[in-house]
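What you see is the complex with one protein chain gone and the rest in place.
Let's look at chain A:
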Amino acid sequence: MEYNKENEELINNDIQDTSNDKVLNKKDLNKMVWRSLLLQSSFNYERMQGGGWTYSIIPGLKKIHKNKKDLSNALQDHMQFFNTHPFLITFIQGVILAMEENKEKRETIRGIKVALMGPLGGIGDALFWLTLLPITGGIAASLSSEGNVAGPLLFLIAFNIVHFGLRFFLMHYGYGMGTKAISMLKEGTKKVSRAASIVGLTVVGALVASYINLRLDWTIQAGEIPVDIQGEVIDAIMPGLLPLLYTVFCYWLLKKGKSPLALIGMTIVVGLAGSLLGIM
């Protein structure tokens, strides 16, 4: 019960200190670029980068939210599930910090954050893991294979010029863009937060279908015929059915007042049981 009460507060919170002066300077933003290097420092399967994301913007949040209740609300909000490409995170930092600074509604900030993280994850994979890394690695490998020490040096220099260049550029670009977007959307914060929630929920729906890996590896003999439960039964009813059901079940348990820790325990039991029975 306790748990849900806290969250009701988080949903309906009003910002107590609404002064929206510009408090962040270039130095603050650069500091948070360095912090972004620890985005995955508390990576886990439940929230993924949530903890590291919060860590990365703490100096900004502290400067923006002088009111302790506001700071606490912001921190709790940012501790939620977060996952994106680690090189593009500074763009989201910039946008979100501009919004926090302007004391936008929590609902709007949340929606925009979720809406940005999903697509940037996919774009980052394509740009860096599938393009930058193979190119720099491939060129370096051809040098190294002749015993040339320039291979690894060139690799590190080329890779990190792009890497760190983007990190710093995207932070300031994101912050500038966030500031501009806010001034454009001044009218009707309610409508803006509704729009942000629509995009956010659409992306969350997509994430539920793509991020949760819950499939049965279970074949039963129906007479002579082997039936693949996942492929021939569950997927035929609806692909992604199990991830959806499990998420809804967890949601329902949270509403019932169960703690997330209990849900983690339950999930570990499910995983171990599925593994022992050989059906997962």
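In this text, a residue touches a chain if its C-beta (ideal position, glycine included) is under 8 Å from a C-beta of that chain, and two chains touch if they have at least 3 such contacts; residues count from 1.
The rule is short, and it goes like this: contacts and distances are computed from a predicted model.
For the chain of the complex excluded from view, the name given in UniProt is "PTS acetylgalactosamine transporter subunit IIC" [choices: "Paraquat-inducible protein A", "ATP synthase subunit a", "PTS acetylgalactosamine transporter subunit IIC" or "Acyl carrier protein"]. Summary of contacts with the chain left out: across A:V23, A:V233 or A:L254, the touching residue is A:L254. One chain is missing from the display, and on chain A it is touched by residues 4, 6-7, 10-11, 37-48, 50-52, 54-55, 58, 61-62, 68-69, 71-72, 75-81, 83, 86-87, 107, 110-111, 114-115, 118-119, 121-123, 125, 129-130, 133-134, 137-138, 140-145, 147-149, 151-152, 155-156, 159-160, 163, 191, 194-214, 238-240, 243-244, 246-248, 250-251, 253-255, 259-261, 263-264, 267-268, 270-276, 280.
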